[in-house]
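In this view, the complex is presented without one of its protein chains, the others remaining in place.
Up next, chain A:
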Amino acid sequence: MRFQLEGLTVYFPYQFIYPEQYQYMLELKHALDAKGHCLLEMPTGTGKTITLLSLITSYQLAHPETGKLIYCTRTVPEMEKVLAELKELMEYRQRYFQDTAGGAPKILALGLSSRKNLCIHPMVSEEGTRESVDARCMKLTAPWVRERAGKEPDHDIETCALYEGLEGAGPEGRLDAGVYTLHDLRVWGRKHQWCPYFLARRMIAYANVVVYNYQYMLDPKVSQMVSREFERECVVVFDEAHNIDNVCIEALSVNIRSQTLDAATRNIGSLKREIERVKRTDEGRLRQEYQRLVQGLQAQGVLQEDARGGGDGDAQQWLANPALPEDIVREAVPGNIRRAEHFVAFLQRFVAYLRTRLAVDQVVSDTPTSFLASLQQAVAIEGKTLRFCYDRLASLMKTLEITASDDFHGVHLVADFATLVGTYSRGFAIITEPYDDRLPSVPDPIIQLSCLDASLAVRPVFAKYQTVVITSGTLSPIDLYPRILNFSPVCIASLNMTLTRDCLCPVVLTRGGDQLPVSTKFDMRSDPQVIRNYGRMLVDLAATVPDGVVAFFVSYSYMDQIVSRWNDMGILQELMAHKLVFIETQDVVETTLALDNFRRACDCGRGAVFFSVARGKVAEGIDFDRHYGRCVVMFGVPYQYTLSRILRARLEYLRETFQIKENDYLAFDAVRQAAQCVGRVIRSKADYGLMVLADKRYQRHDKRDKLPAWITQHLKDSHLNLSTDMLLCIARDFMRSMAQPYDRAAVGRSLLSEAAVNALDTAAPSAEAVGLADMQTDG
């Protein structure tokens, strides 16, 4: 349908629109109008993606000055889904332009992913990992390889025909307007014999919609290369962004173990040998590099060439310093590492120093400043020099014409580490632990350079782009996100789901069958009575709920413990009489297999229980929709491992910098994980699921209030503070009532038709304006 939204013509590819989608569009439009950022929560299953796409593309159409839509997703399947929906939308939009002269406005939309997903070279694409594909591709496409292949045609130097095809096509090598999923890109590439990866990289500059992974925007190394040339007017969307702070932090954290240092030492050795070799054969090259470095990095041209021809392999990446990028570009590389031999010697010294740091027998924690001070004292290395490590290494690798970048992982990590430490004096902690606290007998020393401030990695994004949209199904409590990400949105909204039947049934279980409280609190978690009560509840639920049941535990170790105790108590055997049991492990392949079998058991009517861990892969990315998840149980409150030193450091930092209380943050983080877990079972409005929050602590207001509104809305008073027997009563009734045929016409009644939407728009412009004003004051 096509309707007017405060003067904007919106094309929406369905005949009806949910009220919450309409509301979502309004909020989004206000943010776009105000050229500000916004934070929107809307539950999964309400068509969030299509709403976003529909509004923003309509907005682009009406306001051509708006830049690209950059849509960031977490996984490749999500990316494909977004593009598929966009394709549908565009096909739909055509029909409104059939009789316009010149036809429908054309847009170019494409997904960008790593070479691993796009390469169509018959050999290279067979490589197993992302790194090895990158490395093999680079061996074929590095400028010097191609140059040599051009110069010495009889030497049989291998290049990639597809890359050459694209280069040879020159400006002709492009995509027609349209929407391209990764698959479409590969098809296009095969048809024209062009490399899809480099074609996509080239085309994103011209695209109206780009869909790619978070990292391409947040990880400074990658974003500098891929996203640097995007214009300021772009609209950036982070979908499923409830964990965005963790992604930001991970992008700026480095861990170094003794294995890393060993590898780095080996790498330095081979760098040395290379330098010797080049010195003998082609001194000029090294001298040229030296000259370039004297003039500074800007003249060196590392950046420009990378963006065009290089790749996102580590070797040719430039670690953008999101806080002070210009500084580093303007300054010349310090004299003491300009010469290749000097730089290698410098690295050697640094690695040796790190080795001494690693040989501790107790935990040491430092700030970057104190680390630098002791570094200065011990080996006389300056922070300023460290800051250039990354670029200097990249330049050296280029000069030496080394393409096997995946072999040089160790030295790269060290360089990353050095650059980060040299750059940031705040917001980081360096924690050295001689062993893992949970396994004190196994020596496993590690230096963790941990970013404490999520806002560091997103700050450039907020600063650069006009509108950044952060959205997810669970962003509650929504006012905490602006604080930890340190930005001020113009719109904050949490939208509900309109349902025609009560297909969500959240309940809080506080007591077992014997009326004793249950909890995973530290002092209670190994109490046999609690374990037994949890087990009995699961067995009874398995007998009451059909098909799939998902159980989430607070951690792997807790899951291991409770499962083995259940086994001793005979509870597991009872459970298996009702349903098969599958367990998530840390091994991805094993877990995938378990999931497969779990689904099969649900399909064939045997029924199954999946044991999983909050914050695990399954909790984050796997949907248990329809019969795969009729019930989800969250055993306990999934707090982070609070004894972790990194977490402690982060909490302290949050308290000092953003005035967020430790307990508030911990509770927020735990409840958002729990909400994520239980939300796994509802993926559309036709779905239904029972959500059991099994811990007495969920009864407390400070926990319950942090759940998203679309859950609390269904949390009836009579479903709080339950014991197992009451839970079973509710479960039985719920399952029966959900099995009744439901009136599909009633779904229609909660929808708005084109006429209704247009009426709404003319009726209430003033009320909306007031709503926006309110929003701005509390944002």
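The rule we apply is simple: contacts are C-beta pairs under 8 Å (C-beta built on N, C-alpha and C of every residue); 3 or more make two chains touch, one makes a residue touch a chain; residues count from 1.
Heads up, the rule we're going with is that contacts and distances are computed from a predicted model.
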Hidden subunit of the complex - UniProt protein name among "Ubiquitin-conjugating enzyme E2 G2", "Geranylgeranyl transferase type-2 subunit beta", "EKC/KEOPS complex subunit BUD32" or "General transcription factor IIH subunit": "General transcription factor IIH subunit"
Identified contact with the non-displayed chain, of A:Lys29, A:Arg136 or A:Arg511: A:Arg511
From A:Thr500, A:Asn721 or A:Ser753, residue that would touch the chain that is not displayed: A:Asn721
Omitted-chain contact residue, chosen from A:His155, A:Lys191, A:Arg280 or A:Arg736: A:Arg736
Which residue of A:His578, A:Arg615, A:Arg650 or A:Lys685 touches the chain not shown here: A:His578
Touch residues of chain A, complete complex, unshown partner: 510-511, 514-517, 543-547, 577-579, 602-607, 626-627, 630, 696-697, 699-700, 717-718, 721-723, 726, 729, 732, 735-741
